[in-house]
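For this depiction, one protein chain was excluded, whereas all remaining protein chains were kept in their positions.
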Amino acid sequence: MLTGKHVVFLGGDARQLEVIKRFIELDAQVSLVGFDNLQTPLSGTMQREWNTTVLEKADILILPIVGTDDQGNVASVFCSDNLTLTRKHMQALPKGSLIFTGMARPYLTQLCAEFDIHLFELLDRNDVAIYNSIPTVEGALMMAIQHTDITLHHANCVVLGLGRVGLSLARVLHAIGAKVSVGVRCPDDIARVFEMGLIPFQIKQLEQHVSHADIIFNTVPALVVQTSAINKMQHDVLIMDLATKPGGVDFKAAEKRGIKALLCPSLPGIVAPKTAGKILAQAITTLIDEVMIKEGLEA
Amino acid sequence: MLTGKHVVFLGGDARQLEVIKRFIELDAQVSLVGFDNLQTPLSGTMQREWNTTVLEKADILILPIVGTDDQGNVASVFCSDNLTLTRKHMQALPKGSLIFTGMARPYLTQLCAEFDIHLFELLDRNDVAIYNSIPTVEGALMMAIQHTDITLHHANCVVLGLGRVGLSLARVLHAIGAKVSVGVRCPDDIARVFEMGLIPFQIKQLEQHVSHADIIFNTVPALVVQTSAINKMQHDVLIMDLATKPGGVDFKAAEKRGIKALLCPSLPGIVAPKTAGKILAQAITTLIDEVMIKEGLEA
Amino acid sequence: MLTGKHVVFLGGDARQLEVIKRFIELDAQVSLVGFDNLQTPLSGTMQREWNTTVLEKADILILPIVGTDDQGNVASVFCSDNLTLTRKHMQALPKGSLIFTGMARPYLTQLCAEFDIHLFELLDRNDVAIYNSIPTVEGALMMAIQHTDITLHHANCVVLGLGRVGLSLARVLHAIGAKVSVGVRCPDDIARVFEMGLIPFQIKQLEQHVSHADIIFNTVPALVVQTSAINKMQHDVLIMDLATKPGGVDFKAAEKRGIKALLCPSLPGIVAPKTAGKILAQAITTLIDEVMIKEGLEA
Partner (left out) sequence: MLTGKHVVFLGGDARQLEVIKRFIELDAQVSLVGFDNLQTPLSGTMQREWNTTVLEKADILILPIVGTDDQGNVASVFCSDNLTLTRKHMQALPKGSLIFTGMARPYLTQLCAEFDIHLFELLDRNDVAIYNSIPTVEGALMMAIQHTDITLHHANCVVLGLGRVGLSLARVLHAIGAKVSVGVRCPDDIARVFEMGLIPFQIKQLEQHVSHADIIFNTVPALVVQTSAINKMQHDVLIMDLATKPGGVDFKAAEKRGIKALLCPSLPGIVAPKTAGKILAQAITTLIDEVMIKEGLEA
């Protein structure tokens, strides 16, 4: 239980609602900033203005998955105000308070370092990234079904990367009946792809493995789909780039050849905000438990 | 090859384009009626007006999947004219000519019987229905992902019916990681569901198996989801009715309880027109082959 | 409950023990004939001699899966005596009594007809055959692993028949990572095999699909693996014939070419007697329930 702890939520999207609910269940004192247009008010929370006062008594500040941008702006789908996290806000936070976000830009990382605030990046954690790969894969499925005029069943699908997302994605595409080949860079991954019953290839030889592809899913956060490969593709191939901006696809080269290439950010929040929110809620509360145990607060 | 055969296409949607392409490949003489707004003209075909003349020399008339309505109207997404198939058109068709459609309403069946025209209903064929179940399932997946805020993975999914669509659907949901139970009515299907690793139940006891359901997919073309079951469901359950109109769900009862229930017709044509068209093309040409062999035309 | 019912078990193997246990649970009076060497005696049963007396008060007689042979002999792994079911035994059975077996030879069928005894053949029932396909498949897996020096993973496996056993077998081989092609004879099965993500072919064209096969599993109870196909196989192929004697393989032709071909009868009893026994117990009690309901005995 978090009785007596003051938790401030600053902005976010539908996923954050699940996190808020969890904190209410855990009996924390919950303040919401930037949730003005919430359709059904969440009983047990208090709507607050964005200023330093709300932070002065905060134990925990929870930012959206995407944290801040490079100027400190915080996005919220539930309000139209501009919300900016600045030095003066950081100063207002009590020593020892914690900040949670999905991924932090240098702006946020530096502020936290400077003010000695413990920053937790949830998507950095391997387990969160794996749980998160599940809604990501379903989002990719949905978009692939939507944006092609063929079935995934029997389609030639190329997956690039066998990390947390790539592994889950390759497994599901295979299960649905797609013909899946996977581009990776190390011999272990070649072996694992083979064991999974899929076709492995060296990603640096990508251009030799795209000529029959119907759909290419990239999960590698580096420029791996380059002109040389794009030039070998069929005209009606679909490229879906799941890697975080700027992705791993030369979009200009794709456009030039008239090939449909989509950047597909934030799939979990789009297709399964409730599940995605629960994953975050679970991760945050586990981390808080760990901190409390370490600090001997859980006597 | 169908050299010398005259094939008339009347209306249809994107699926029909694949069928047309196949007939061009097979060297048939192809006339298109109701395809005025086709974006890229299909070389090797001739656009014609809808009148009896075009039919007088036809060997084969190909109608859309949904055939005609009860007044003989034929739908076409590629033109804005009204196209109606009437007695005078039937009269114009040469003896021995063939009509292909997906499913025929009594209007069409009766006309064909009266004029002694051989009518083929493609969706009647078991193999076509099985092939067609593949894009149907992908359409159902897409809609289920879209219309819920949770993942299918770990969701409690109930499938009703283990026919051509139900079997394919249950298998794929399981493969994606859903917890699948299947309502059926005969002991053989109970056994098959068990063998597939899913949870079988008697569909007449549906109301005992819905209280934890997150999504219910109906494939039974009979009213099986009734008030008694709907009253036992969670408020945020999603009901997707795949069965052909009027479906198998008491939509009024669902609406009354504020439960989201969707009728989901024509999924193959929506999510995978190219694959769906190829299935039809394959089925039609196989049937024509059989007819020709029977008639000794293939010397 | 079967309180007051007298059930006689005549012979059988380990599977029968599960059936016996179920009848004890259901409070029937259980007599065992031909179970002399049972290691742990089953409390609640009575060991009896094989004679007409034990049958005179029987309501139900339960024979082994394989029933009798053509001379009426009944096999039992638990005793060394000869047990033969003759006309005089049939005569001793009360009118209205029931006989259960797996499959009946004409000898048994005719005796039952003559004496007007209701005979139930369990393996005739579709649901029993489906449940039974599960241990059958595991037996086939075990033998295939044992009798080859390669892995099933990535092996070229050919399954003949897509009936109750064939469907289960093909699915499991695919799941393990084998490359599975399935020979069938009707277009529906071609479609289903395709939908399952496997490679379908016409069984009458078998010889065109065996040249790369590593293992061939036959489930068709008709001579489908003939010289013409055998001549096209690799020398180190393994043929496993699951179909009931005489199977569907020309064993002489295989031997001539030095190809290993195994007849694999009674797999469920060999690899999973407990599961197989439970399947039978379940089927028998369901059938008895139905009979009792029909006869209004379940007041």
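All chains are identified by letter, namely A, B and C, in their written order; residue positions are counted from 1 within each chain.
FYI, a residue touches a chain if its C-beta (ideal position, glycine included) is under 8 Å from a C-beta of that chain, and two chains touch if they have at least 3 such contacts.
A quick note: this is a predicted structure, and the numbers were derived from the prediction, not measured.
*Asks:* Relative to the complete complex, which of the depicted chains are touched by the chain excluded from display?
*Replies:* A, B, C
*Asks:* Specify the residue from the set C:Ile134, C:Leu198 or C:Ala254 that touches the hidden chain.
*Replies:* C:Ile134
*Asks:* Can you tell me which of C:Thr109, C:Asn126 or C:Thr148 touches the chain that was removed from the display?
*Replies:* The missing chain is touched by C:Thr148.
*Asks:* Out of A:Ser168, A:Ser181 or A:Asn218, which is the one that touches the chain we can't see?
*Replies:* Going through A:Ser168, A:Ser181 or A:Asn218 one by one, A:Ser168 is the residue touching the chain not shown.
*Asks:* Can you work out which residue in C:Ala14, C:Val77 or C:Ile199 touches the chain that's missing from view?
*Replies:* C:Ala14
*Asks:* Residue by residue, what part of chain C touches the chain that was omitted?
*Replies:* Contact residues on chain C toward the absent chain are 14, 134-135, 138-139, 141-142, 145-146, 148-153, 172, 175-177, 271-275.
*Asks:* For chain A, enumerate the residues touching the unshown chain of the complex.
*Replies:* Counting over the whole complex, chain A touches the hidden chain at residues 125-128, 130-131, 133-134, 168, 171, 187-188, 190-192, 194-196, 286.
*Asks:* Name, in rising order, the residues on chain B that touch the hidden chain in the full complex.
*Replies:* On the side of chain B, residues 153-154, 177, 194-197 touch the unshown chain.
In this section, only the chains that are shown with their structure count from here on.
*Asks:* Could the interface between the copies chain A and chain B be described as same, meaning over half of its residue numbers are common to both, or is it different?
*Replies:* Chain A vs chain B: same; shared/all numbers exceeds half.
*Asks:* Using mean C-alpha positions as chain centres, tell me how far chain A is from chain C in Å, no decimals.
*Replies:* Taking the mean C-alpha position of each chain, the two centres sit 53 Å apart.
*Asks:* How many Å are there between the centre of chain A and the centre of chain B, using C-alpha atoms for each centre?
*Replies:* 38
*Asks:* Among the residues of chain C, which ones contact at least 2 other chains?
*Replies:* Chain C, residues with two or more chain partners: 194-195.
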